[in-house]
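Shown here: the complex without one of its protein chains, the others still in place.
Moving on to subunit A:
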Amino acid sequence: MRVLYFAWVRERIGRDEDRLDPPPAVTTVAGLLDWMGRDDPVRAGAFADRTRLRAAADGRFVPLDAPIAGVSEIAIFPPVTGG
């Protein structure tokens, strides 16, 4: 699974993406963020305040409690500010 980062999430983690193989027990975006932060304090810090994070699964905006089964690309980013 590719996990992409944008805006300050990318800057804070220090790279554009990670390639990960989460265990079957990780079933939602929020669960993925918990799992990704477990052994990585930088990611844990970036993901600490979930109210500031939004997500997309295979290019579609999804809530953080959305399932990740069958998803190949997750993106984590702050609320959008275009226009």
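The rule we apply is simple: a residue touches a chain if its C-beta (ideal position, glycine included) is under 8 Å from a C-beta of that chain, and two chains touch if they have at least 3 such contacts; residues count from 1.
The criterion applied here is as follows: contacts and distances are computed from a predicted model.
The protein name that UniProt records for the chain not on display, among "MoaD family protein", "Iron-dicitrate ABC transporter ATP-binding protein", "Molybdopterin synthase catalytic subunit" or "Peroxiredoxin family protein", is "Molybdopterin synthase catalytic subunit". Hidden from this view is one chain, which touches subunit A at 4, 6-8, 56, 59, 61, 75, 77-83.
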